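Just one protein chain is left out here, and the rest sit where they should.
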Amino acid sequence: MGKLVRFSISIEEGLLSSFDELVQERGYQNRSEAIRDAIRRQLVYREWEAGEEVAGVITILYDHHRPGVAETLTGLQHHALAHVIVSMHIHLDQSNCLECIAVRGEARTIEALADRLMSLKGVKHGELTATSTGKKLT
Amino acid sequence: MGKLVRFSISIEEGLLSSFDELVQERGYQNRSEAIRDAIRRQLVYREWEAGEEVAGVITILYDHHRPGVAETLTGLQHHALAHVIVSMHIHLDQSNCLECIAVRGEARTIEALADRLMSLKGVKHGELTATSTGKKLT
Amino acid sequence: MGKLVRFSISIEEGLLSSFDELVQERGYQNRSEAIRDAIRRQLVYREWEAGEEVAGVITILYDHHRPGVAETLTGLQHHALAHVIVSMHIHLDQSNCLECIAVRGEARTIEALADRLMSLKGVKHGELTATSTGKKLT
Partner (left out) sequence: MGKLVRFSISIEEGLLSSFDELVQERGYQNRSEAIRDAIRRQLVYREWEAGEEVAGVITILYDHHRPGVAETLTGLQHHALAHVIVSMHIHLDQSNCLECIAVRGEARTIEALADRLMSLKGVKHGELTATSTGKKLT
């Protein structure tokens, strides 16, 4: 956590009061926290756009009764070992599994890995969640 | 434009310098302008979520050689006259037309109208752009 | 409009019946139309990703009482004449204006132009709607 600095911004009275409602609704402690969050969100977006080193989570929903899909998922993750940090497997019901795969690496490489996993036969739904290594967000 | 007020926020030094880069990249005049923009963007999102009166633009790409599509598009717009403000038709080439339809009304009604127009046979691509009447954004 | 071909796809019975509900809800005439729409949507996304020649609409909400904003908006559009096809100005109320600017050009150039217009002081909200010239969507 870096050194804290202060700066002031000017804003229309009506816009500020609408913002204050939003801050309260979302459960933020104060305006500063809400604004820092909005800033960090834009910086995460920029890291992905610029193709920097990022972190992410690949979420995969699949039916483990489909022959081969679990093995292929595991095989692909081992193949991409340099980028896969760890994965967690959740048994949703008798058939449906949710797998969360935490990854890190260059944005384009992570996107390609996610595309590969999500397009596997037997995978019902997949999403890549873009986040950051956090290094530049302090 | 309402009365201007000032307030100050505290932020980590490193985060502020990354934000300053972003402000410059996007061509903002200063930090206040960039933060006001982020705030208004969240308020527009909330107006749509809450189903309030909103403004929007329905963008439709279609081939005017397809029989019936232009007539149906016009017919549907007249039918939804209470919500359609005006539309603009652009000839992209010999076949392709771009139509921008400015609309206003309750969010759910506007979404239903957009779905209706975008699913028409002959329409190649459609998007609903969510914006605001601006009343609460001052 | 190109020559029509047919191909068949295999799908789980339950998935097909959920899809049929969706097709009806969205007002599609039949499954083919809904699937073609989904395909075209992905192709439009790919044109933007690949930085190809695209079409788009920049939607700008602003208060025309703010000194200078209308002139700057017009000035910037003339400056980007090669990319701006036409624009439409809507008077939402005494203060609020909605401007829809139809643009065409390389995806990265269009994005930069949109960023420039949306970050102008006095602009309350802006969105870039990504669509296509339609050439590859037949």
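A, B and C are the chain letters, set down in written order, and residue numbers restart from 1 in every chain.
As a convention for this text, a residue touches a chain if its C-beta (ideal position, glycine included) is under 8 Å from a C-beta of that chain, and two chains touch if they have at least 3 such contacts.
Because the structure is predicted, anything quoted here is derived from the model rather than measured.
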| item | value |
| --- | --- |
| Partners of the unshown chain among those that are drawn | A, C |
| Absent-chain contact - pick from A:6, A:41 or A:108 | A:41 |
| Touching residues on chain A - with respect to the absent chain | 1, 26-29, 33-34, 37, 40-41, 44, 55, 57, 59, 61, 63, 65-66, 85-86, 88, 90, 92-93, 95-96, 98, 100, 102, 104, 115-116, 118-119, 121, 123-125, 127, 129-135, 137-138 |
| Chain C, residues in touch with the chain not shown (by the definition above) | 1-16, 18-19, 22, 31-32, 35-36, 38-40, 42-43, 46, 136-138 |
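The definition used in the following text is that only the chains that are shown with their structure count from here on.
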| item | value |
| --- | --- |
| Type of chain A:chain B copy interface by residue overlap (half), same or different | same |
| Centroid distance [mean C-alpha coordinates] between chain C and chain B, Å | 9 |
| Distance between chain centroids, defined by C-alpha means - chain A, chain B (Å) | 26 |
| Multi-partner residues of chain B (each touching 2 or more other chains) | 1, 40, 137-138 |
